[in-house]
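Only a single protein chain was left out; the remaining protein chains are all shown in position.
Showing chain A:
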């Protein structure tokens, strides 16, 4: 009897351990008549059933640490058989005996699959009514974890389901929807369920939308924007009443963006419409999994579950290292010098994806590879955001069928369906972040237990340190956070109008609902009232004849009455704001791709430029289309598309500093650092290689003036602000003006007069006191906020997006975000959208918290000041970066070579000035 009672107690803990809450418990010690731990067995899938003594040290005998075991059983002497085990975890046994599970299990066996543990776990938790987050690497059947969970639940409880929509599948990518739908449909057919799987996004034809509205499919794959568009329809609540689950795929992708906020708002709304709704997120591994879970399911820590797959993707990272380090330039960003070394890699691979960081770089590489290996013609393709959508689809099809040998791409192929033939990935230049690098690696060898293979090709020598850092990050699983956004008022303004266009809302109920989201959980009543005034009265200033019209309140319900406003709102809904793009077309017909309007604005007829691997000559702009003709020119300017330069993530920069510590230690096992050794020796001879706990300042005098180089290794964006801040604070010590340059490793201050400073003064320069005020004084925060306001004004519906042609008849409503920003600043300074613009500058762009942490770290470091005779290997790339702005690439190449030689000859010795 006693043993039976103990068994029962343990079973309770079994369940708790099962929930993924590792905790120490002392049951055995606290129970009466403690048995010997030898009587206790534990079980998990890997070890099977084992005597607990094997895992517990004698001293810990009475304190059992449960971490990873599915199940603990007390092996009873009387019925000491394995058969007892199943009986012990009655819940598991009951679930696995259920009709739904058996059907799915049989189906999986038929298609030769075995469920992974995390899938089974998801199914079970779903059956128990739980919501949660599944974290698993790509290629391991994340989709089937949540999708089949619903199917099993349905098979077990068909009576609980009404007709119509049962599962909403939110995905950030349109391109994924079709393949995902096909996979679900196939599974359903094989299982024998007569369900419809619908897709709804910007590409869905109107007739299909109408059909869906009349009869919703059982499963709908949708983007966050399209879901909000459904909310903007009359009687949309009726569409969701049978909804059982909303699944958010690629939650890590949505999380840090305003699309994530759209998703949060949609979840909060649907929870109110469909009681008992389960919310499941699916995510790749990120640094802040717990925060991701909190953002998905805020304030439900007691009942939500986190299911982390134990399966791991194997990745092999290989750097392409030249035989002699001199082959690699000290600075540069194209990397084309090592092109020949890629050919054998391509040769021995089935299909290779080559990732570059910018569209311009990909265009260039296309030309370089084609001239290095002309026989690749026809098997080599170029894929980036500006390539015509049809052509991109064509390329993707040929990737699936293995008809292409090499595809050069940008982040355009970071996400999306997997291409089975791809077995090799090449990354050109720093990927700037661990997560992005691993994501790209995962595009090769994507099926479970296959190894992903990625080659890293450095564009300049110091990037090899980054390769070493990336390897370590991959090994140690140091992956970046995706920080969820908060207080994005622009999205909320849009959402209020969306609901008002749809069924209308009541303000008190909606306030409670909105406050359930992670983004707005701390929304103050005053802010809420301001937002309501903003959409109903257009803000604070009123005059007698005001005819502001957007949302009106009738009997407590907020609605949009004007059809015109409703139509404009639907057309402008969404949070992705891109630069206006123009189509590029041959005079003789045939689209090539898209370029940004501002790039075309600088072109003169006869100018040539490269796009989608072709060299074309600009003729004219007609009807929002750029007309070009084929050009025979060998060289052409490449459009420098916006947003090309990514900043270094803080994870990667921390690792990078760490790697510099190892740089002079030739015993390291990093091939990259070994290859770089001669360069570091040179850096040490002419200056110093900073260790992790040091902060290096180099003072160099040239005919240009007095250079100060500082190396915080915090990424370009932080350096931009820090350079301005340091310059401002120096100028308070001594009147002086600087010009500035920076890269991901450090920054330069250049002045025509020497700067003298003491250690105490340096402390004030790097001080964290008055930081915000000093930043505001040193940079033009208003101008930066104005730029941020561009997106905000479009999302909040203040500036109409100019769809080619569609708004032509509405010229009278044309304005610019800059104009509205100015008007707000002058006449409505308390505007929350204005405040948001400044917040975005300080927290997202300037990353003030990161800057603060960096300054604190610098203050703690040992500051090493070196007077160098010429540019050093570290300072050189920064110098080159500052030149790049004014020179064509050819001139730049020549100049770099000359400077590199000069630096090599001149710098014999150094004046160390350690203080």
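Convention: a residue touches a chain if its C-beta (ideal position, glycine included) is under 8 Å from a C-beta of that chain, and two chains touch if they have at least 3 such contacts; residues count from 1.
By our rule, contacts and distances are computed from a predicted model.
S.K.: Among "DsbE family thiol:disulfide interchange protein", "Transmembrane sugar transport protein", "Cu-processing system permease protein" or "Putative phosphoesterase", go ahead and choose the protein name stored in UniProt for the chain not displayed.
M.R.: UniProt protein name of the non-displayed chain: "Putative phosphoesterase".
S.K.: Identify the residue among A:549, A:665 or A:772 that touches the chain left out of the display.
M.R.: Of the listed residues, the one touching the omitted chain is A:549.
S.K.: Tell me which residue among A:615, A:798 or A:870 touches the hidden chain in the full complex.
M.R.: Spelled out, the listed residue whose C-beta touches the missing chain is A:798.
S.K.: Of the listed residues A:322, A:385, A:538 or A:678, which contacts the missing chain in the full complex?
M.R.: Only one of A:322, A:385, A:538 or A:678 touches the chain omitted from view, namely A:538.
S.K.: Please identify which residue in A:301, A:529, A:780 or A:856 touches the non-displayed chain.
M.R.: Only one of A:301, A:529, A:780 or A:856 touches the chain omitted from view, namely A:780.
S.K.: List every residue of chain A that touches the chain not included in the displayed model.
M.R.: Per the touch rule, chain A residues meeting the hidden chain are 497, 534, 537-550, 560, 562, 564-565, 568-569, 739-740, 780, 783, 797-799, 812-816, 819-820, 822-824, 826-828.
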